[in-house]
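Note that one protein chain of the assembly has been removed; the remaining protein chains are unaltered in position.
Up next, chain A:
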């Protein structure tokens, strides 16, 4: 049944042998030394501080949605750094390798990366940035905020939540491992067929890519199911659909896409896996395979996936702009309708990724028009944000800077998308870097919104603000960097530079590539300020404590999550709030309930910690590793381990513990004492806010 393989194979180790360790490549050895040093430093630090037990009890085995969300965010940040290093390498190679007279270093004839290595770098850049950096950060944000915003104590399924996190982490770990053991896919993040078939990619690179996508894709589907169930089933009393805050609405639309799109990824990855492992003919170039079937299926997932990345940022921008304009969000209903319109249209635009397939004018026209339609609800959103700011009391704190930044990025990226949606124009620009500039521009919207969300909700989670002075430096260096990298890229695309080039044959393009390289330098500056922002803020956290009322930090908050204390206690709400208005906190402020306390406390049921998700992740990692290297016995054993752990969990009924009302009260009293000691006299703020429910 199995396909014949090239090269060494043994029963116990599969394809694994010393030849797969790239010890002769100085770049990879350097990365390996760096990774080992950082890893050892972290291990040594934790051991010295004696944190292993604490990490195991409070984080690894925790089912607390805030901690799981934070772990998602940290993983996303680490992978963002890795993807950024890939980007630096790509830009450096292209700047060095423009024109026939450019010098070559290491094994490359131009630049310093030979084509096969360069192809792996851009493949891992795309895969990591989309699936292991941006997506985990978005899911982490939803994990932290959505239960708070619907007035719940945890997600609908805390256990599955943890499994979703660890499956994503296993995917990320496989991608990282491919750097030091074997190779990564050289077929791009989209796995171009038939290049990704075994005949043309006989190594393990595509297999790493396949199993990383497969495992993390299942994790994302599980996470999406959890978010939808939380929003539908766990809303606080009084919260009708009309009172659901906008961030939760966008989470709902995003997760709906997650549930309906990610299974297609599961299918397309499985079919390609069968082609590579069993020798079927789904996407091969012969014997009845159809490689355009791969393209269609991949983008049926891929296009909804890119809207999956943009819808939640729209929710963040809506929350932040309303907050810092001190006004209700303009056109709430149209905002929700626009969100779901974009989610709906995302299903009928996938073909615009390959207008050049040759399917005829009728089909192309349909998909071209459908793609242009996306501009309408997006325009509605943009105008709603502008009208929210109009006549508002604007405060440009860092979250607001990031949010207003998206208002400039969105029309540029959106209009270049509409240009690409015109079929005749797309025939000219297909596969040019104009496309790259367009989608990086759009992903910048996501990244800006993520930074807006991090600075905005950071005090909600930790009880202190990030340093706003450094925050503004991060923002402006990002703006300059993004402009320097992506504006020349639009120009290069229009001049005919195609994508994925390890060597650029036209030396006249080099000045533009140098400008981009300067932009990469600015990105490094931005990354430095980003680290500095976190380091300084955490070091000087006592200075940043701003507790106003119960949860308020920015003095313009509106939604339910601010009803909870800042930092949020592990049970979120001592007693579940009854929801009166969509902007419940703004309403409570206006009505003078900022310091309201419940009459009495009750016993609270919370999910117990469990090690099973972590153990399952371990087994899944071994399974993924075994499948990449085709070590069948190890794959069978680890798979049996996964099933056994699931069955074991189904026999554990005692999954919750009770926090007695007295303990809750003690905890709350402690918080109130802390608040009264730190927060300023509240009466002026309360009186100024009184009756003002805009």
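Remarks
Definition applied: a contact is a pair of C-beta atoms (placed from the backbone, for glycine too) under 8 Å apart; a residue touches a chain by one contact, two chains touch by 3 or more; residues count from 1.
By our rule, contacts and distances are computed from a predicted model.
The chain absent from the displayed complex carries the UniProt protein name "Cytochrome o ubiquinol oxidase subunit III", chosen from "Cytochrome o ubiquinol oxidase subunit III", "Carbon-monoxide dehydrogenase small subunit", "ABC transporter permease" or "Malonate decarboxylase acyl carrier protein".
Within the whole complex, the absent chain has one touching residue among A:16, A:113 or A:264, and that is A:264. When the omitted chain is restored, the residue from A:99, A:344 or A:598 that touches it is A:598.
Within the full complex, the residue among A:111, A:164, A:577 or A:624 touching the omitted chain is A:577.
For the options A:289, A:331 or A:379, the residue in contact with the chain missing from this view is A:289. For chain A, the list of residues touching the undisplayed chain reads 156-157, 160, 221, 225-226, 228-229, 232-234, 236-238, 259-264, 266-268, 271, 274, 278-282, 286-290, 293, 296-297, 300, 575-578, 588, 591-596, 598-599, 602, 605, 647, 650-651, 653, 682-683, 686.
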